[in-house]
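A single protein chain has been omitted from the complex, and every remaining protein chain is retained in its original position.
Read from first to last, the chains carry the letters A, B, C, D and E; within each, the first residue is number 1.
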C-alpha cells in the first residue's frame, strides 16, 4: 500500500513544515535559486532498506522535477559503503530536504533491519515475527510497512480491524467466555477474535468460546510449549511480552505460530545513512 | 511552551485517528458506554518523565471530563515501581486511549531518560548537551521538549531559527569566509551564524568571518582541546559527531561549550511504563 | 462508537460551512443576536430514530449552551406525531442550524427505519441483515451506525478490516484456491477471509482453501438453500444481490447466516421530521 | 462550476480515506503492484448521467495516469446496457477505487434521473423544477449540480446567497411587512428577498413590502392558481411542499413559475451502474 | 454573523501559528508559567472599533480562562486616550498573543474608522457607502464586518451571491442585453443581476434587459446625475471607481443609491491602539 500517496503525503508535509518553518535561512542565503545539484545516498552500515518512496517524495515536495536513480529497492540489504541511489535536481531543494528525508529513511530502515534480525534468530521454523501497536505517534503505517520490508508480519493496524480481548476486557465481562460472547454478539462478524491469556487454563476456555487466536502473555518457553500442546492446532497462538533477540530462538522452537515484538517499533535505532551532496559544475 | 495546546492537539488527533480508525471494536463490544473506570500509571524501570501533559490530553480527547492525580511532574525521576498518576473517567475512554497515550509518554520519557544519562556522564563542567534535528517526523517539538526535561538543551528548532553553514554550503560559496559573508548579507541579522568545520584551520577563518558559533565535526578529543585553545573564548564551540555515552566524559573535559548528540532523538528506547486499569465498583 | 466526537465533528463542520457560507443572511437581518428560542422536534411519520447525538452537536456548534430534553433515544420507534425532543437556546442558532441538523437526522433515521423493515420481514430465524459499502461519500460511519440502530449488523467498515475476494481478484489469481492462498500469505493473519462465489461449485473450493465466509452472489433462493446444505456449517454464508423487501423473507428461510442489502444505504428515503420553532416570550 | 477541482477534491479524499483506511487488504494481497487493468462502465438501467468528472477524479487520486474514454457526457441519457466509458490504468487502483467512484456516480445520476422525471411530468409549460437545501451533508454542491444535469434549476446554494423569510422569521418580526423591512435594512441590497406565505392574504402583503419572490407553502393547486391570479406577474411565485410525481403536472398547470421538490435530493435512489473489470493480458 | 466562531477560529489559529511557530522564546524564558498578568487596551487616536470579539478569541486561544472587561462595543467611537478594555489572565498568554490580537484589531478598526469618514462625507442623503471584493486575502469576512461597523454596507461577499456583469462578460456575450439574458437563463433565479456600464447609453439597455442594479463605472458627477435622471427609479444605481474623501460628497449629491469604495479595504491604515501590560502583584 506504500505506493499510494494519500497516506504519507500529509505526514511528509507536516515533517517539512516543522523543519522548514518560514524557510531554510542558510541555504536561501548562500545557494543561488537556479543552482543544480547532485547527491549520492550511501550506507555507513549494513541495513535493510525501507522507505525509499518516502525519501523520494520528501525531495519532490520541494522540487517536483527531482530525479532519482535507485540501485536498491525496499526490502533489500545494502552493505556498509554501498551506494543506494543518486539524486539530481535543485541544489537548494537537496540541501533543504536532506535531513527530513533521512529522518524518515533512517527510522524506517532501522525498523526493517532489526526486524530482519529477529526473523533470522527465530530460525526456519513456522513462527512468524509480528509487530504491535507500539509505534511512533503519526507514523503507524510507515512503521508497519518497514516491519514487512524486514520480513516481519503485521498484527492489527489499530483498534478497529481485529478484536483483541485483554485482561481488562475479561475482568469487565466476568470471564473469558462471557467476553468472547459479547464480542461476537456486538462486534461485526467480519472481525476475528483474539484473546489474551495469562495462564494455561485460559486457553481451553478461549477456544471453547470460539476465539480465532490466543495471545500468550509473558509466558515462559515451557508454558508456551504446553500451550501449543493444549491447543492441538485448533487456534492460532501468539507469544508476546518480554521477547528479545536472545530468547526468540527458544520461543520460536516451542511451536507457537506468531511472536510479537514491541521493540521492533517502540525502540528504534536509526541506521546510519549519509547523503553526500555534490554541486553540479 | 508545552502548556500551549496549539502544537500538540493536532498530532494527538492524528495519533488517535490512526489507532482508532472507525472505532475500538473490542471495547465498544464489551464495555458499557456509561461505565466508569480507574487506572494507575506505574513505572517498570527508573525513568525521567516527559510528556505528562500530552498523556493527559490524549485521554481527554475521548473524555473531556477525565481526571488525573499526578504524583510527579515532567523532569522528575520516578523509580521502578513508582506510581506516576491515577486516572479516572469513562472506562471505554481509558481502554481506548491507553496505547496512544503510552506511545507518546514512553517515547518522550525515553528521550528524557537517555538525555539525563548523557548529562550525567558529561560531568559537572561547563559542557552542555544539545539535541539535533534528527527527530521523528512530526514529533520535533515533543522530542525537543523531552530533551529539555532530561537536562539537555535545544539546538535550533529547524532550518529557520539559526544559520548553520555546513560543508556543502562552504563548497558552494568557495570558502568559509565567503559563505559567512553571504549569510550575513542575505539572511536576517537577527539570526546567529554557526559554521561547521572539519579541521582546525577552519576555526580562525570562521572567527574572522564573524561566526557566532563553530561546530567541530567529528573531531577527536585532542583536536577539540586544540580548537578550544585556538578559539580563546571568541566564539561558542560545539562538538558533534560520534558522541557516545563512553566518550562524552572525555569530550566534556576538553573545554568545549556544547556537545550535540543525535542519538538522543534518532534512536530512542521507550521506557517501560504500564497503565494498570481497574474497573470502578 | 457514536459517542466519540472525533469522527463526526469534522463532517458537521463541513455541513455547516456549505450551508452557512459567510452567514445566514435572513436570520442575521431579522433576529436579534441575544434572542432566546425554543423548538420542538416532532415526527410526521413513524420512524426508528438514529442520529440524535449528531442532531445535538450541529446546534451546539453554533451555540455550545444549547439545551436538549430528549424523550427518545437512538434505536427507539417514534410514532407519527410524537415529540422527540425539546430544544432551547439562541434563537439565531436554532434557525440557522435547523436544516443541517435535520438533514443528518432525517437521513440516518431513514436508514434505521428501512433497516428495521428488512429485519422484520426476514423474520425470527437466524438470518441477520447486513449493510454494504454503498454509502454516501463522507457519511460511511454515520450510515453504518444508523443500520445498527435499525437492528441490522455491519459488514466490513471499508477495504481494510476484512478480506473480501471478488470475481476480479479470483480471475487475477487464477482460481478461488489460489486467491485465498495469496490473501492468507500476504495479508495480516488477523483478518478474516470472505470469498464471493457465483455458483455452487465455488463453495467447496472456498471452504477447502480456508475461507471464513462465503458471499453467495445473486443466487436464487433454491441455490442458496443448496449452498447451506453443501456448507454443512463449516463456513459463514452471506446472501447478497437483488435483495428486496419482497424476497427477503424467502431468502431468510433458506438457512443462510447473513443477508446483505445495498439499498439500506444507497437509496435512502429521508423520514419526515419537523422542527417547530417557538420564540421565547 | 464542476470543472473546478477546488470543491470536490476534498470530498473525494475524505471518501477514499473512509473506504481505504490503512489500505485495500484484499487487492494489495492478490494483485501485483505493476499490473495493468481495464474496465467498462455500464448502465444496468436507463439513467441521466451526472458526476463523470468526479468518477474520473476518484480513480486518478490513486493513479494519476488512469485513462478514460467517455461515450457520454453529464446530462445525457444512457440506456440500460449502454457502455458509458472505458477505463485503463493500474489494476490495483481500478479495484480499490471502484466502489467509492460508483458511490458518487450512482447517487448523482440517481438525482439527475429523478429530476428529469419531475421535469417531464411538469410538462412544457413555464414551470421550472427547483431543488432545496435538503441535501446529504457534505454533498450539497454535487447534489445541486446533479439536479441541473437532470434539467432542474437550483434554488439558493445555502443560507447566504438569497434571503428566504420563513414563518419563524415572520413571527419574530411581527408581520410579513416588518420582516421584509428588516431584511432590506440589515442585509446586503445585493440579495433577493423571498417570503414564505401559508395563505393567500400573505401574498399582497409580501408584494407590497417589496418581496422579489414568494414561496407558496403547501398550498393546494386551486390555491396556487388563485395566488397566480392575485400576483398579476408582479413577483416570482414558487410552489413548495408535498410535491410528488403524481401531482406535479397539475401544479405546473397552475401558472406558477417554480416548483421546488425536496425529494430530488433528500430521498435519492442510486441508479444501477456497474464497472466490469478486465485484467489486461 | 461575527458571533459565530466557525469563520474566524481558523484564521486566528493560522495567525498565531505564523507568529508563534515553535514558541515565544522570549516570554517562555523570562516569565514563569503560572504568572498572572493584567493589561489595559488603550486608543492612541480616535477610532471606530471593530474586531473586539476577534481580539478576545486570540488571547483565549492561548488561555481559555482569560477575562475581558469591555468599556466599548464594536461600532462605537473611542477617543484618543480612551480605555477600551481590561484584560487579565496568564501573563505568558498576554505577552505572547498581544501582537497577533492587535494586528487583527488595528486593521479592522482602521477599516471601520475610514468607513465612518466616507459615510460622514457622503452626508445625510440617501447614498450609502459600499465595500468591494478588494480585501486582504483570507480576511474577507473580517474586512467586510469592519465596514459595517463603520456605518458602511456590504456589496456581494464574493463571486457567488450576486451576478455582476462586467465589461469582459459583455464583450464575450456580444451585448449588455445578451449578457443579461444568459445570466438569467443559466444562473439561479434567486440571484440579483447587476450590470457595469461605462456610458449612459448602457443604462437603458441594462434596464430593458431586466437588470436589478447598475454599476456606473468611473463616471463624472454630472454623468452620474444624468444616469439617475435616465433611470427614473427603475433600478438601483451604484457609483464606483475613483471615489475619494474629496469627491464623495459631490457624488453623493447626484442622487445615486450606492457608492462603492475600494480603498476602504485595499489600502487600510491601522489605527493606533496600545496594550499596556501590567504584571499582577
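By definition in this document, a residue touches a chain if its C-beta (ideal position, glycine included) is under 8 Å from a C-beta of that chain, and two chains touch if they have at least 3 such contacts.
As the structure is a computational prediction, the values presented were derived from the model and not from experiment.
*Asks:* Just name the one of E:120, E:173, E:200 or E:245 that touches the chain not displayed here.
*Replies:* With E:120, E:173, E:200 or E:245 as choices, the missing chain is touched by E:173.
*Asks:* If I consider the whole complex, including the chain that's not displayed, which of B:124, B:189 or B:232 touches that chain?
*Replies:* In the full complex, the listed residue that touches the missing chain is B:189.
*Asks:* Touching the absent chain in the whole complex: find that residue among D:127, D:141 or D:203.
*Replies:* In the full complex, the listed residue that touches the missing chain is D:141.
*Asks:* With respect to the chain omitted from the figure, which of E:197, E:236 or E:268 is a touching residue?
*Replies:* If we include the chain that is not displayed, E:268 is the one touching it.
*Asks:* Footprint of the hidden chain on chain D, which residues?
*Replies:* Answer for chain D: residues 1, 3-4, 6-7, 140-141, 157-158, 160-161 touch the chain left out.
*Asks:* Residue-wise, where is chain A in contact with the chain that is not depicted?
*Replies:* For chain A, the residues touching the absent chain are 13, 16-17, 20-24, 28, 33, 61-62, 92, 96.
*Asks:* Touching the missing chain, which residues of chain B?
*Replies:* Listed in rising order, the touching residues are 153-157, 160-162, 188-192, 194, 212-213, 236, 257-258.
In the analysis below, only the chains that are shown with their structure count from here on.
*Asks:* Over half of interface residue numbers shared between chain A and chain D means same, under half means different, so which is it?
*Replies:* Result for this pair: different.
*Asks:* Please tell me the distance, in whole Å, between the geometric centres of chain C and chain E computed from their C-alpha atoms.
*Replies:* Computed from C-alpha means, the inter-chain centre distance equals 45 Å.
*Asks:* Listing for chain D: what residues touch at least two other chains?
*Replies:* Those would be 18, 20-24, 28, 157, 160-162, 188, 191.
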